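The block underneath contains the structure these notes are about, expressed in structure tokens.
Of the protein chains in this complex, all but one are displayed in their positions.
Each chain carries a letter (A, B and C) given by its place in the written order, and its residues are counted from 1.
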Amino acid sequence: MKRIGMLTSGGDCQALNAAMRGVVKTLANSDEKVEIYGFLDGYKGLIYSKFCMLTSSDFSGILTKGGTILGTSRTPFKTIREPDENGLDKVEAMKQTYYKLQLDCLVILGGNGTHKTANLLRQEGLNVVTLPKTIDNDLWGTDMTFGFQSAVNIATDAIDCIHTTAASHGRVFIVEVMGHKVGWLTLNAGMASGADIILIPEIPYDIEKVVDKIEERDKNGSRFTIIAVAEGAISKQDAKLSKKDYKKKKEDSPYPSVSYEVAAEIQERTGREVRVTVPGHMQRGGSPCPYDRVFASRLGSEAGKMILDGKYGFMVGYKNREIVRVPLEDVAGKLKTVDPDATIVKEAKLLGICFGD
Amino acid sequence: MKRIGMLTSGGDCQALNAAMRGVVKTLANSDEKVEIYGFLDGYKGLIYSKFCMLTSSDFSGILTKGGTILGTSRTPFKTIREPDENGLDKVEAMKQTYYKLQLDCLVILGGNGTHKTANLLRQEGLNVVTLPKTIDNDLWGTDMTFGFQSAVNIATDAIDCIHTTAASHGRVFIVEVMGHKVGWLTLNAGMASGADIILIPEIPYDIEKVVDKIEERDKNGSRFTIIAVAEGAISKQDAKLSKKDYKKKKEDSPYPSVSYEVAAEIQERTGREVRVTVPGHMQRGGSPCPYDRVFASRLGSEAGKMILDGKYGFMVGYKNREIVRVPLEDVAGKLKTVDPDATIVKEAKLLGICFGD
Amino acid sequence: MKRIGMLTSGGDCQALNAAMRGVVKTLANSDEKVEIYGFLDGYKGLIYSKFCMLTSSDFSGILTKGGTILGTSRTPFKTIREPDENGLDKVEAMKQTYYKLQLDCLVILGGNGTHKTANLLRQEGLNVVTLPKTIDNDLWGTDMTFGFQSAVNIATDAIDCIHTTAASHGRVFIVEVMGHKVGWLTLNAGMASGADIILIPEIPYDIEKVVDKIEERDKNGSRFTIIAVAEGAISKQDAKLSKKDYKKKKEDSPYPSVSYEVAAEIQERTGREVRVTVPGHMQRGGSPCPYDRVFASRLGSEAGKMILDGKYGFMVGYKNREIVRVPLEDVAGKLKTVDPDATIVKEAKLLGICFGD
Partner (left out) sequence: MKRIGMLTSGGDCQALNAAMRGVVKTLANSDEKVEIYGFLDGYKGLIYSKFCMLTSSDFSGILTKGGTILGTSRTPFKTIREPDENGLDKVEAMKQTYYKLQLDCLVILGGNGTHKTANLLRQEGLNVVTLPKTIDNDLWGTDMTFGFQSAVNIATDAIDCIHTTAASHGRVFIVEVMGHKVGWLTLNAGMASGADIILIPEIPYDIEKVVDKIEERDKNGSRFTIIAVAEGAISKQDAKLSKKDYKKKKEDSPYPSVSYEVAAEIQERTGREVRVTVPGHMQRGGSPCPYDRVFASRLGSEAGKMILDGKYGFMVGYKNREIVRVPLEDVAGKLKTVDPDATIVKEAKLLGICFGD
């Protein structure tokens, strides 16, 4: 008999349910008898012992369902070692829940923050298997995360819609794509939708280069320009600031986000009407795309196999088209960013896309 | 021989191309020889005599294409009688273009503002046929406008996406839907996506009622609440202000739009995390939905027939499932709003939807 | 207290769940206490007393879900008065279930066949309220049925996909659209997707006219032709046959359906490669479109209101944009077909669409 605890943590995304279904189906199809404890709202459920017992049938029909049936929440890693408002030691509380329920293993689905806590639990002696969930595709140790391709599809749809209205009105349009630290989502959605300019955190931009591109297009008879801007896009000057100064500058900024700042600067320099659209949380919602459903199911299935084999302490990752086991200590705290010299960036530039650099 | 001028004016929307294709196909399939002059960027093209001659083949393959191949712009009706920056009399300029090209008729596709100018041109003696374009469905004299159903689909998709993430995080989510003066789009997208609260300009809201609904849901175990808010939603207090005072209040407001104000008020009263998503211009872009393609084609075809019959001075409308001719003087300057006592509103309330009234 | 029985019968379609949710939400939001008995698999459940008790929460979250949570089956009206294989009197059995459960009313969702049985039950003294479900939009007494617009969307998507491959290969392509007796679905999907030829049961076709159209397109440089064919399309010769002779001819035909016959005849006459695609049951599946969700919710809400008011014996219909109550005896046994002289057909012809007549 195996007793498995499961939780989803951090911002939700598509295919969380598909991945959990994969784990549970694999366990249910084995000879092993399995009990599944679903912790509610991420690590909170583990800390405060809020869970429900789940059977195989709870995971039936959720392959195509967005979100997470377990609920999720953001529990910041930074304060995980600090007691909660009632003085409770959170790490101890999680361990107590684990041991009280006599769990064999925790299956944890999450992104960067989640993996730090997962690794901490591993260090504390708990058996942990994790699955790489994030629309940002920024987890170290895996070529791909689930949620990413679905988010690319939604962001691309958004830019596609903007395309027709931008062309009709001859406008400059900015679409702000999710991604505070990494630009994978913006880069892919931008390329997929034929954006003319793509601004990502990894490649600080010079606003003059952006303006040049718009004017070059104008001269060539293209009355409109589409700009895909990552939430975390940053100008060359700002990139030179210290973290503290940059944070302060942001706080003092009259603009709700960098997209509005870019819009204002273009407007000022060109006199052109510039509009901003922010699809926002839509990008992490809705039914997972077929790619993510297959991918998350495969990862889930491998996680199930690892549990049956008693292999713990790993994230199930994907490398060179093979499922791999990545030691948690290698994943936690690292970020997979877009290398400004990566082939895909070079290809995008060959296609005429301007990164403002 | 018929010489037809055609233009699209105001904010673009889906199925403008489908409608124009309908007109042109109908004319091309008649025995009449027809010349088509496409004016660029709305009334601007007519004023400044910027046009291109189009043949039937230019309209081939555009049934499914968003935007308008003619381009569009907003030319405010308020200043149409005023000379432009070079002292040009705009109305006279439009008439000159019309007569110089020896046009038999202008086909004008647009919404409320556009119809005011179209009616003015009619009064000035030009032959005009108009087509009802707007995602707002607020044109008087027609049950339906093209663009509306496509916009409903996009807004509904947006709320559907938000639904899964709201449920996963147990959040209150506001989706801001287009519509400054009328709530048709918000009402339909809200009902289609199972929104719990719908705020529209025609039904001023009481924030306490909104909060009550959220708390009632909470008590019944629904951890999340979806609110569809029209851009022009207004509180009961604000609805009592004079137009001038309201405008001033808006200008002084720290919130970019009413949605953010509603969010802040809920947050303050409930302590709940409230998020806002603004799909924005996406709602008027992308490929028209099948409903709009059929509808716009039908309207276009009837417009073509009217031109062949020499019937001018009408908007082609839709009433009780029949195509009708609505005199332009009846359309111009009126608005079709949501009656707070309309059956659809009552039905929505029966379904448990709160309008904050 | 009200005791309500509910069932879905006949081929399933989109928005059945949305409609039931509408009924139940409306009842749940009233002051009346309500018990809901869901009969499984259509009239079968009523005959054999197979049901489950449902609460409001069973209908939560199903607004966007295709199919029917109650299951459905086709119980032919023709044999409803005949005993089943065990000698059971089916009509009596249904009445017994009704009275044993002390039901106040049956809510029945279905199409033409379903309505005949519903009317029979009404004649037998049971309280019945029905809702018009069918992708065919062929129910008499209502301008619209739910499922229709969703099916139009799927059929249109199918033809859109075929469009690009037909154009690339310069092929004649036939897409077979559902509809054995009526052509609404084919007509709308054909118009929405820019089909060049549309063949529907109500307008018998002459294959020579079809071939002429293809050759005319060829001459004008259009290398491909898209034909939307209803399952029940019929040639002029076949339309002259007696029902019996036609049925026999069909049975003896080497072709799986009329589309393949049309394809063979075109191929023979033109030497052109003709391909057939049959989306089939896809057209009744998947998530309902926003139009259907709103529409079905509204109908459901009105049905709920009728139950609360104790108004029985009606189908909730839709006429001239108003919800109406249509006496069941007026609906049963009638069909709403496409009038060959209808405005929409004339408009389609003006657009250049050939009906083969």
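As a working rule, a residue touches a chain if its C-beta (ideal position, glycine included) is under 8 Å from a C-beta of that chain, and two chains touch if they have at least 3 such contacts.
Since we're looking at a predicted model, the values are computed, not measured.
Taking the full assembly into account, the omitted chain touches A, C.
Only one of C:A158, C:V210 or C:I307 touches the absent chain when the whole complex is considered: C:A158.
Considering the whole complex, the residue from C:A167, C:A264 or C:L308 that touches the absent chain is C:A167.
Annotation: of C:P279, C:G304 or C:G317, C:P279 touches the absent chain (contact as defined above).
Among the residues C:K65, C:K213 or C:R298, only C:K65 touches the chain that is left out of the figure.
Considering A:L7, A:M191, A:A230 or A:V278, the position touching the chain not shown turns out to be A:M191 (whole complex). On the side of chain C, touch with the chain left out of the figure occurs at residues 8, 11-12, 14, 16, 41, 65-68, 71-73, 154, 157-158, 160-165, 167-170, 173, 223, 256, 275-286. Residues touching the missing chain, restricted to chain A, are 22, 25-26, 28-29, 63-64, 143, 149, 152-153, 156, 160, 188-189, 191-194, 289-291, 293-294, 297-298, 301-302, 304-305, 320-323, 343-344, 347-348, 350-352 (touch as defined at the top).
Keep this in mind: only the chains that are shown with their structure count from here on.
Identification of common neighbours of chain B and chain C yields an empty set.
Using the average of C-alpha coordinates as each chain's centre, A ends up farthest from chain B. With centres defined as mean CA coordinates, chain C is found 31 Å away from chain B. Each chain gets a centre from the mean of its Cα atoms; for chain A and chain B, those two points are 35 Å apart.
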